[in-house]
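Of the protein chains in this complex, one is absent; all others appear in place.
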Amino acid sequence: MSIVLGPNQYGKAEVRLVRVDRDTPRHHITDLSVTSQLRGDFRATHESGDNAGVIATDTQKNTINAFARDGVGSPETFLLRLARHFLTSPQVTGGRWAAEQYGWERIPPGPPTAPGPDGAAPAVGHDHAFVRGAAERRTALVHADDSGLTVLAGLRDVTVLKSTGSEFSGFPRDRYTTLPEVDDRILATDVTAWWRYTPSFTETAGPAEYDERFAAVRAILLEAFANLHSLALQQTVFAMGKAVLEAYPDIAEIRLSCPNNHHFLVDLEPFGLDNPGEVFFAADRPYGLIEAAVQRSGPAVPEHPVWSTIGGFV
Amino acid sequence: MSIVLGPNQYGKAEVRLVRVDRDTPRHHITDLSVTSQLRGDFRATHESGDNAGVIATDTQKNTINAFARDGVGSPETFLLRLARHFLTSPQVTGGRWAAEQYGWERIPPGPPTAPGPDGAAPAVGHDHAFVRGAAERRTALVHADDSGLTVLAGLRDVTVLKSTGSEFSGFPRDRYTTLPEVDDRILATDVTAWWRYTPSFTETAGPAEYDERFAAVRAILLEAFANLHSLALQQTVFAMGKAVLEAYPDIAEIRLSCPNNHHFLVDLEPFGLDNPGEVFFAADRPYGLIEAAVQRSGPAVPEHPVWSTIGGFV
Amino acid sequence: MSIVLGPNQYGKAEVRLVRVDRDTPRHHITDLSVTSQLRGDFRATHESGDNAGVIATDTQKNTINAFARDGVGSPETFLLRLARHFLTSPQVTGGRWAAEQYGWERIPPGPPTAPGPDGAAPAVGHDHAFVRGAAERRTALVHADDSGLTVLAGLRDVTVLKSTGSEFSGFPRDRYTTLPEVDDRILATDVTAWWRYTPSFTETAGPAEYDERFAAVRAILLEAFANLHSLALQQTVFAMGKAVLEAYPDIAEIRLSCPNNHHFLVDLEPFGLDNPGEVFFAADRPYGLIEAAVQRSGPAVPEHPVWSTIGGFV
Partner (left out) sequence: MSIVLGPNQYGKAEVRLVRVDRDTPRHHITDLSVTSQLRGDFRATHESGDNAGVIATDTQKNTINAFARDGVGSPETFLLRLARHFLTSPQVTGGRWAAEQYGWERIPPGPPTAPGPDGAAPAVGHDHAFVRGAAERRTALVHADDSGLTVLAGLRDVTVLKSTGSEFSGFPRDRYTTLPEVDDRILATDVTAWWRYTPSFTETAGPAEYDERFAAVRAILLEAFANLHSLALQQTVFAMGKAVLEAYPDIAEIRLSCPNNHHFLVDLEPFGLDNPGEVFFAADRPYGLIEAAVQRSGPAVPEHPVWSTIGGFV
C-alpha cells in the first residue's frame, strides 16, 4: 500500500477587484473579492515539482482582471465566464470559483439627474461618490465537476434582531439543564445562506436575472425572519428557507447557518429596579449555532457534491 | 529621586448594552458599547493593593446597566449622566466615558403604521424587527478634569469612495520618488472624525439636539467629500472639517483621520487591453494616512487636554 | 412535491473553557474553545417549534463545563466523552464536537523545582504563571454518524517561512501569464492540517497518546517544510502530508490547506540599488491557496463523510 495524492485544488484567493462602469457620467461600481481554484490532473507538481501543467495562481489573478475589462455583470455570470475559460485547459477537469460582493450606496444629497431611460424617475444620489453600505456581503459560487456546472448564490453576515415575538420553552430538562423557559426574548442572528439554482435557471439567466433574484431572496429571508412568531431559532431558520423555495421553483435547495446571538436580560433587582424586557447584555461567546438545509421532497437524492466545498454548515 | 505613580485611569471597557424602548408596540433599540474610566486619587491600590477607594470595574458596569433602565437618550447625554454620577465620589477627580453606537434599520416591508404625531407621514418598516446597517459607528466621549466636562462626538469607519474627481500631482521628486502624477484616480477612505462641542452647546443640548447634530454633521462630511474636486486627500480632509465648522458655530474644533485606501489601476497592456479607469486592485497595506485638526483662529490656545485621550491622530 | 427539512445540526459554539489542574502547587492549564453540535430527529422544532426533543444549547454548554470538572485530558478524549454522553439521548443519532486549544508556556525564570517523577530533570518555569505561546492552535474533532465515531486531529495557523530553498518555474505561459520564473524566493504559509486516526488507534489511545502524537506530527510537518528544496508549494504540501503518513500507519489520511503568503522582492533599481534577495514586501491579498489530501492507496474508497464537516478545503 503506497501513499498517494487524494482530492486537491489550488488557485488564487481574494483577488480584490473594483470595477468602475463609466460609460456615462453616472458611474456604477462593482466591488468584489474573487477566488479561483482549479481541480484536475496535478499529480506531477505534487509528487515531483514538475509544473508543466500548473496554470500559475498569478495567471489566474491576471485572468480575473483581464475578464473584468469586459464588465463584470453579476457575480454569478462573471464566475461562469471564468469557469468556462479555465475548463478549456485539458488538465483542468473541475474547479471552484467564488466571489463576495461589498455593497455601495450613492452619497446623498447628490443632485437629481435627468429622468432615466424609458422616462423612469430621475435617479437620486451622487453620480460618482459612494458610501459603503451594510457589512453584509452577497456571495456566489460556481462549482465544476464531471457532471457540469452548478451555481450557488448566497449572503453572509446579514445581522437581524427581533425585540419581541420570540420565545423558547418545552425543551427537556436533564441534570445539566438550568436554562429557564422564556415567553419573550430578543432573537438575533447573522444570517449566512446559500441557495442552489436549478440547471434550467442557470442555462438562461443573465446578470439582470441573477441580480433581481438575489434581491428578492434577500427580501423574503428578512420578511420571514421578521414575521414569524418564533418558538425556536430552528423554526425561524426553516421558515426562512421554506419561504424561498415556495416563491421560486427554480431554486432547488437552500442552506442556512445562523448563530443565536444571545442577548441576556440584565438582572437589575440588586439595584431595586425591575427590567421588563428593556436592558440586555449582548454576549460574544459562546453562541448557539443552528444550521439546516431546506429541500424539495422526492426520491431520495444523494447530497449534491457542491456542498462539500462550502465550509461551516450541515 | 524615587519612583512614583504618574497619570493613571481604570475602568470597565466595552460594556455591550442593548436597550429596547417598548412603551408602544413600535419598539426602538439602542445598541452601544460603553466604556467607563475613572481618574483621581488611586495611589493606595497601585502602591500597596489597598482598594478602599477603588470603585470596582464591575460596579461601573452595573451602574451603566442600571442607568440604562431609565432610558439611554443620546450617547452623549448617557455618558454625561455617568460622568456626573461617578464624580460625586470624592476620590474621583476626572475620567473618560466613551461609547460606540451600532446602527439598526427596520426590516421592510413592514406594514405602514398610522400617521405619526402631528400628522407626520406614517412610519415605515417593521415594528420590532431590525437589520444591522452599515459597519460604521457613531461615537461619543465625555472627558472630565479640573476644568469641567468636555463632550466630543464622532464617527468611525464611514467608508467612502469617489470613482473620479480626484487627482494628485505637483509633488516634489527626489531620489526615492517613483509615483507618477495622475489626473484621474479613485479616492477612497474610511472616515474617522471627532468634533468638540462648545460649553454653551453642551449646557443646553438634550438627546434630540445631539442626535440631530450628529446626523447633520455626518451629512456635511459626506457631501463635502463627494463634491470637492480633490487635488490631494489633505485638501479633501480639510474641506470636510471646514464645512462642519462653517455650519455650526457651537462646534469648536474637529479632527479627522483618513487612510488613503489605494485603488491601483491594473496594467492590462500585457493582455493587449487598455484600461481607461475601469479595472482597479483594492490594496490592503500599506496605505496613506492623513490626519488633521480644523480649528477656529484666535489667540493661540494650548491643545485641549481631551485630545490626549483619543488615540491615533494628530 | 413538498418542501422538507434536509440535513441539519445545532449546538453551542465556542465555549471558552479554561481548566486549572491544581492538585500540586505546580499548576497546569488547559485553554479550549469547545463546540458541540447535535444531529438526529429534530423535525418537530423546525416545522412547528415543538422543542420536546431539543437538548438546549445552554444545556450543551453546561455539560461541557460539568465534564471539565473531572479533568479535560486531551482535546480528543474530552470530545469523545461529550459525544458518547449526547449519543445516549435517543433522538441524537450523530453530531460533531470540535475544539481549538491555545498554548501557554511557563514564565521564566521561575525557580527550578525538585526533580520530577522517575528522577527526571527538574521542571523549569514558574509554578502558576504563564505566557501565551504562538498564535497557532491545536484542533480536534469528533464526528458521529451511523458508522460510528471518527477522530480528527489538527493544527491551524502555524506560520512558517523559508528564506531560500524555494523556486517556481516551468509553468505554462498563456496570454494571461506575466509571472517571471524564479530560482530563489521566499516561501511562506500558514499551515492548517487535519489528520484522521484509524479506528484501531482511537479504540486504545488515551490523553497521553493523543498529546504525544500531536507533538510528533507537528514536528514532522515543520521538518518536512524546512528540509524539502521546494519547486512548488504543491510539492511541499504533499511532502509534508506524506511524511506524516509514512511515520504513522495509524493515521489514515491527512489534509492540508496552505495559503501562499507572497513575499515580493522590492525593485530597488530606481534608487540605484540592487536587491539580492534581501528586501521583500509581505503582501496581504490576494494569496495563492494550495489544498490537498494525502491518502493511502487501495481499492477506491468513497470520501469519508467527516470531511464534509470541515470547511475550507478540498
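Some points to look at:
By written order: A, B and C. Residues from 1 in each chain.
Note that in this section a contact is a pair of C-beta atoms (placed from the backbone, for glycine too) under 8 Å apart; a residue touches a chain by one contact, two chains touch by 3 or more.
What you are looking at is a predicted structure, and each value in this text was computed from that prediction instead of being measured.
Considering the whole complex, the residue from A:10, A:86, A:176 or A:248 that touches the absent chain is A:176. Take chain C: the residues that touch the chain left off the picture are 15-22, 27, 29, 31, 62, 65-66, 68-69, 104, 107-110, 126, 128-136, 158-165, 186, 219, 222-223, 225-227, 263, 266, 268, 270-271, 273, 275-284.
Looking at chain A, the residues touching the absent chain are 175-176, 178, 270-272, 284-285. By the touch definition given at the top, chain B reaches the unshown chain through residues 1-16, 33, 35, 37, 42, 45-59, 61-63, 66, 168-172, 174, 176-179, 230-232, 234-235, 237-238, 242, 245-246, 253, 255, 259-260, 285-298, 303, 307-308, 310-314.
We take it that only the chains that are shown with their structure count from here on.
In terms of the stated touch criterion, the partners common to chain A and chain B are C, listed by label. Same-residue interface: chain A and chain C share over half of the residue numbers found at their contact. The most central chain, judged by C-alpha centres against the centre of all protein C-alpha atoms, is A.
When each chain is reduced to the average of its Cα atoms, B sits farthest from chain C.
Centre-to-centre spacing of chain A and chain B amounts to 30 Å, using the average Cα coordinate of each chain. Averaging C-alpha coordinates per chain places the centre of chain B 39 Å away from that of chain C. Averaged Cα coordinates give chain A a centre that lies 25 Å from the centre of chain C.
For chain A, the set of residues that touch two or more other chains comprises 15-16, 62, 66.
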